[in-house]
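This report concerns only the one structure given below.
Note that one protein chain is taken out, while the other chains of the complex remain in position.
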Amino acid sequence: MTTHRSLASITAIGAMIAVTAWGQAPAKSWTVPRTPDGTPDLQGVYANATLTPLERPKGLGAKEFYTDQEFAALMKRIQQGSVPEEADLGNAAPQDVRYDLSLYGFDVTKATLASSKRTSLIVGPEGRVPPMLPEARQRNAERAAKNKGHEFDSYENRPLQERCILMAQERIPMLPGAADNNLLQIVEGTGYVVLLHEMDHSTRVIPTDGRPHVSQSIREYQGDSVGHWDGNTLVVDTTNFTDLSAFRGSGEKLHLVERFSRPDEKTLLYQFTVEDPATWDKPWSAEIPMAKAKGPVYEWACHEGNLDEFVTILRGARVEEEAEKKVAK
Amino acid sequence: MRVASLAALAAWVLFVPVVPAAGQAAPAAKSAVKKAWTAPRTPDGQPDLQGVWTNNTVTPLERPKDLAGKEFYTDAELAAGMKKEHERLDLNVEEGRPTEPGTADDVHYDFSEYGLDRAQTKLAWNKRTSIIVGPDGTIPPLTPEAAKRRAEHRAKARGHQFDGPENMSLSARCIVRANVGPPLLPAAYNSNLQIVQGAGYVVIETEMIHDARIIPTDGRPHLAKNVKQWMGDSVGHWEGNTLVIDTTNFTDLNPFDDAQNVHVVERLTRVDPDTILYQFTVEDPGMWTKPWSGELPITKMQGQLYEYACHEANYGLVNTLNGARVAEQEAAKKAGK
Amino acid sequence: MRTRLLVMVAALGLLTAAVPVWAHHAFAAEFDQKKPLTLKGSVIKWEVTNPHSWIHMSVKGDDGQAVTWMIEGGSPNNLYRLGFTRDSLPPGAEIVVEGYQAKDGSNRAVGKNVTFTDGRRLFLGLQMPGTDGEKK
Partner (left out) sequence: MYKLRKIVVAGFLVLGTVPAWGQAPAYRAPRTADGKPNLNGIWQANNSADWNLQGHSAAQGPVYALGAVFSIPPGLSVVEGDEIPYLPAAAAKQKENHANWVKLDPEVKCYLPGVPRATYLPYPFQIVQSRENIMMAYEYAGAVRTINMGAPTKAPADSWMGWSNGHWDGETLVVDVTSQNEDTWFDRAGNFHSEALHVVERYTPRSADTLNYEVTIEDPKVFSRPWKISMPLYRRVEKDARLLEYKCVEFTEELLYGTLRKKASK
């Protein structure tokens, strides 16, 4: 999991808020409303924090769903503060050295958590990311080796999110990230759907006329997305990635198909399938429920305020090098 | 205009009949009485000034001292002048440039070898003794502060004219030629222009350096004061058959060094199928003690403009700067010994 | 001395004056009046550029070695109007150049007089293109 967990300590785990969609039976049959243009109305602000881990814990083998009892028991144990392997509090897990998020209003007790009885976000019998092909492992190892020992040489050696180029929370496919500022807003205009992540105002403007992708000589961190409506589901096809925005070690040939639908008033169901013949031997899919959240989405400008943090990191390295040189003398 | 051989060419140029009326030059002999001629119109009703023209002339900008007070030549004097001009060309064609070997004047290619002698192309003859009209026929004296400005400017430039590109003339740098103005004055060669008119605009393109002055004819206001342009900001309007062009927003480097507030009014009137009468008035109270005006005929010519891409092969500028550096090194070596 | 006005006055020449001396730039600053020379050789190519065209010619040095010289000439535009084209000065034509060498000592010169070996003076001495490029 490359996401950068950022919530500090869990103090009030016991006071987990009442999770609205928690385990309730779906209300009477609900049909998704329509926009004035007649397209399914997915609009709104959503949060994708969830307790379901991306990959199925080893112990559960091919078990794709908890029974109701198992699920209720699991929830009780989490409420009593012991976080078993079966749950992934992601942002809620105790954290490395970081300011205490609650000081800045990130109170997990208020976070809206969507939940589902799945044992992992990844669907299917294995419920795990397929093993990485040898060529991919080698590709990623080479890249890591090249950076080894140079992590602080210069800005190019720092991770994309530290450089405010591509935040973990804005990467696609969208995985549950830190509770802080990971709201997703969907706005629909004639012929277009816009997905806006609060984190670093990351915006994807997706045409829904199924047009062809841009030329393959155009590579983009977030790839080139083209959508079309399939009944009440928005299907988004994305190619043209660069190997710099590697999603779990994937390369330029990454091909992503995302599906957005609203099973009920409170939930946006986000499903994706990724394939990259140069990274995994077969495609794999996941399903992530997102819960309707209260907006608005605020501006989250990263680069503009990044100077001090970034300078401090690099200057720190320079100071250490000087110190070592003195010692070596 | 089919030209068989050099001889024919030379003959054609020589045989330019005496022109009965001032300000007109026409290839064919003109009947004495000019039938009434009305200026043609473009399809959208504007006076039609279009065509390829030349303002190539022997008439100097300022009247020579020995002709003070004499604004026009007599017919006989004009004819003598024309004859003299063609004799000069013949001599030049026969014996080459009439310049003294070993002198700076001699260090130049022979215009006539490249068909660039002014007498080798259409000449807009006219009986004026200078382009500038009026009793004096010269540019008025500078105002005291302008003279001071110019003196300071020259003092600062003296001895530095080849230090760097910015010290050389705008012409040598292929930025703009002074004769483009406005006012539009003759150049030593390629003194040609083309006028094209489209809805609401008249374009005057001078061959050297492919400068197209795009003149709106709706009399709109000028650009903001702080926007300066090498050729100023021209705005036109029609007065009957005359295009009147008002130009301001010049820099103080072109077309008149040190003039900081130039205002030029030009008038173009087609007087017959082959002639546009070009008149202008220049004023800048901070530069000259009074406005000054000029007039010259622009005559239709055969053929068209060709591209004059100047900057793209300006080897001359490089050689000149190089030459200066080599001269400095040699001087330093001599001084060093 | 950057007074373009005075320069222009000289340029227009008086009705009686000998010849307009103004040029696009001060040739005497580019070429050295104290280094006159005469070059005999064959045309490599005529570079039809502005502000000046350049004749590239091959000249046999005293040691018999061929040296390339560039001879600065006039704008070709008016020659076009007279029916000439780029090919009017064919490579290989034998010419004689009297002129002055560049001040920077390079193999460049201005051709005060450029003639064919039979004395005909350049371009206008050329036989006009009978058919091609003829202006009706």
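A, B and C are the chain letters, set down in written order, and residue numbers restart from 1 in every chain.
Here is the rule we go by: a contact is a pair of C-beta atoms (placed from the backbone, for glycine too) under 8 Å apart; a residue touches a chain by one contact, two chains touch by 3 or more.
Not measured: the values here are computed from a predicted model.
**Student:** Looking at the whole complex, which of B:E87, B:E239, B:E307 or B:E330 touches the chain that is not displayed?
**Tutor:** Looking across B:E87, B:E239, B:E307 or B:E330, the contact with the absent chain belongs to B:E307.
**Student:** May I ask which residue of B:E205, B:D252 or B:E283 touches the chain that does not appear here?
**Tutor:** Reading the full complex, the residue touching the unseen chain is B:E205.
**Student:** Determine which one of A:L74, A:C164, A:V214 or A:A278 touches the chain that has been left out.
**Tutor:** A:V214
**Student:** Name every residue on chain C in touch with the hidden partner chain.
**Tutor:** Chain C touches the chain not shown through residues 48, 76, 80, 84-86, 133.
**Student:** Residue-wise, where is chain A in contact with the chain that is not depicted?
**Tutor:** Looking at chain A, the ones touching the missing chain are residues 214-220, 242.
**Student:** Touching the missing chain, which residues of chain B?
**Tutor:** 42-45, 50, 160, 162-166, 173-176, 194, 196-201, 203, 205, 209-212, 214, 216, 220, 223, 227, 229-231, 304-307, 309, 311-312, 317-318, 321-322, 324-325, 328
Criterion: only the chains that are shown with their structure count from here on.
**Student:** Chain adjacency by touch: line, ring, star, complete or other shape?
**Tutor:** If you draw each chain as a dot and join those that touch, the picture is no line, ring, star or complete graph.
**Student:** For chain A and chain C, let me know how many angstrom lie between their CA-based centres, rounded off.
**Tutor:** Roughly 73 Å, centre to centre.
**Student:** Any idea which chain B residues touch chain C in the complex?
**Tutor:** Interface residues on chain B, with respect to chain C: 1-6, 9, 57-62, 64, 73, 81, 84-85, 88, 92-93, 96-99, 101-116, 118, 120-121, 129, 131, 139, 150, 153-154, 157-158, 161-162, 167-172, 174, 178-179, 185-190, 207, 254-257, 302-310, 312-317, 319-320, 322-327.
**Student:** Under the touch definition given earlier, write down the residues of chain C that touch chain B in their complex.
**Tutor:** For this pair, the touching residues of chain C are 1-5, 7-9, 11-34, 36, 47, 49-54, 70, 72-84, 99-100, 102-106, 108, 110-114, 121-125, 127-128, 134-136.
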